[in-house]
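Heads up, one of the protein chains got dropped from this complex, but the rest are sitting where they should.
The chains carry the letters A and B, assigned in the order they are written, with residues numbered from 1 in each.
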Amino acid sequence: MVIHVSHLERVYKIHQKEPGFAGSIKSFFSRKYTDARAVDDISFDIEKGELIGFIGPNGAGKTTTLKCLSGLLYPTSGTVDVLGHTPFDRKNEFLKQIGLVMGQKNQLWWDLPAIDSFLLNKEIYEIPDATYKKTLDELVSLLDVSEILTVQVRKLSLGQRMKCELIAALLHKPKVIFLDEPTIGLDVVMQQKLRDFIKAYNKQYEATILLTSHYMKDVEQLCERIIMIDHGKILYDGKLANIVKEYAAKKAISVIFTKPVSREKLTKLGEIVSLEETKAVLSVPRAKSNLVASRLLDSFPVEDITIEETNIEEIIRDVFAKSSKS
Amino acid sequence: MKEKLHRIQVYGRVYKTLLRLNVTKLFAYRANFINSAIAHTIWAAFGVISMLLLTSKVATVYGWTPNELMLLAGTYNLILSFFYFFFSRNFGDLADVIHFGKLDTFLLKPIDTQFLISSWNVGYTQLIRFVIGFGVVWYFLVHMGTSLTFVSLVQFMLLLCASVIILYSFWMLVLTLLLWFTNVSNLVDLLYQINGITRFPSEIYKGFGMILFFVLFPLTLIVVSPTKALLQQMTWQEMLVPIGFAIGMGFLCRRFWQFALRFYTSASG
Partner (left out) sequence: MFLLSLPSLSATCMRYFRMFALHMQDIFEQRGRTFVWLLISCIAPLIMILFWRGAKGVNGWSFEEILSYYLLLIVFRAMLISHNEERVAVTDIQEGQLTAYLVKPFSYFWLVFFQELPYRLFQGGIGILFLVLCFQLLRITSSVELFMLSVVSIILSFFLGFIFKMIIGLCAFWMTDSRGLFEVVDVTLVIFTGLLMPLAFYPQWLESVSYFLPFAYMLYFPIVMVQGQLDYVEVFKALSMQLFWIGLLVLVYRLMWRSGIRKYTAVGQ
């Protein structure tokens, strides 16, 4: 067990200010504070080599949890154990084994080529020369950045910069990696390249990776297991495939007919979501979808038929919507 | 013991790399370089010129002659150039480092955070101020006919170190407050003003002045003491005061920083 979290809580105070000029004068003399529960009693365990997706809306508590796991924040209560260490102690042996990449924050020196920042990290993490060279070559070829290493970081595009940031964060071959919104702001092509890299890195180095993201594609492609978090609480912790089974009982079948069909005949096969002259969408239980599809092809003048791939994003959105209502 | 030695070596290598990176950075941005150079030359020269003007029509100030006051102005530039060389850029950036989360990246490195925030930037252009200070000191020592003995030189070096430590500790103590009050970035401007206190004979802070500036007492010594050493007016007993303050304030600023970090990691969202 590489990561063990038990009843983690993070509560902090925020100050309320009344709007307007009167409010400003009041706040000049006294301030009111209220409690905000960023993380509210969450527990989970992660094994070596897992690639986990942490998803939730803004303010759900994802970043706060990551910060508690990496040692940046002291939990209000509960226990956190990463690689056998208490993250908050920030012992050097612990810090040398973890890596944190936060989407918008960079550690590369702006006016210098990336390679200079790498050399600085090499000294900071005490990486021996041979290991450094080997790791650097591997990462550079995986990310395909050999030409831009000697270019000033401020002259690089956002995607190139992100790649170099990743290298800087992975030079010391951390065993546990926290990625906070790694693909944010990147174009579609670059997002895919980064996803491929993360997947390859996870396989090659057996690193445990915890990823937070807004993009469903990141989660779908990379994570077998997801943890859904909202308002500081865990809504779901398990395989991504299972959430579909649990929460999406039905599948949608879209049909285009060559000529209009009768509503009564169609209703026998399944619930009609929409019916226009020659187009129809039916909602049927998952198990029966194939059966209904073949029945449609047999009994109706079908021009085209599609069994909709379950939209994971919608399912997840529904789960979050339900939680915020409660 | 071997472990400690090894760690010191690591820090040494990290700092060597930082020194190198800062040289590259210096020449990366020509406009920046020119602006820094102009700014430092102007203010260093101003320190000297203002003292000239202040002493142009007076006979003595608290027993100090105009020549001695000019020597003071020279030592001021000399000592502050050391402090600014190592630390001024870093202190200037500290508010942003905290505010924009760069402090988090420092916290996660297996190197002491205070070391990183204090050493990240090196102010090479401060060498101009050093040269000006050195020139003024040299000129007035010759002008006054004072010779430099080996003893006074050693005393001067020791007091120089003590002064830089006192300045560093004081700035650190004040700026640690930024961990609680992230938007009060003008504390750095306040500190630059306070540095101006050190240009004058410590006698001016007696009496009423002491009430106003009592917290700043150690600072009033940092330029005066080394100057007295140059004038061979410093006894070894007197040296204990600034050295004592250097050690005491050094410990205090370290403790306070560690305390503040505990707060920062508990309170920030």
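What we mean here is this: a contact is a pair of C-beta atoms (placed from the backbone, for glycine too) under 8 Å apart; a residue touches a chain by one contact, two chains touch by 3 or more.
Keep in mind that what you see is a predicted model, and the values were worked out from it rather than measured.
Contact with the undisplayed chain is limited, among B:V48, B:V61, B:V131 or B:V241, to B:V61.
The omitted chain makes contact with just one of the residues B:S50, B:T149 or B:Q258: B:S50.
Shown as candidates are B:V10, B:V131, B:L187 or B:L261; the residue that touches the absent chain is B:L187.
Touch with the hidden chain on the side of chain B covers residues 31-32, 34-35, 38-39, 42-43, 46, 49-50, 53-54, 56-62, 181, 183-187, 189-190, 193-194, 196-197, 200-201, 203-205, 208-209, 212.
Rule of thumb we're sticking to: only the chains that are shown with their structure count from here on.
With centres taken as mean Cα positions, chain B sits 46 Å from chain A. On the side of chain A, the complex with chain B involves touching residues 12-14, 36, 38, 64, 67, 70-74, 88, 90, 92, 95-96, 98, 100, 102, 105, 107, 109, 111-112, 116, 119-120, 123-126, 152.
Here chain B touches chain A in the complex through residues 10, 13-14, 17-18, 21, 24-25, 28-29, 100-102, 104-105, 107-111, 262, 265-269, going by the rule given at the top.
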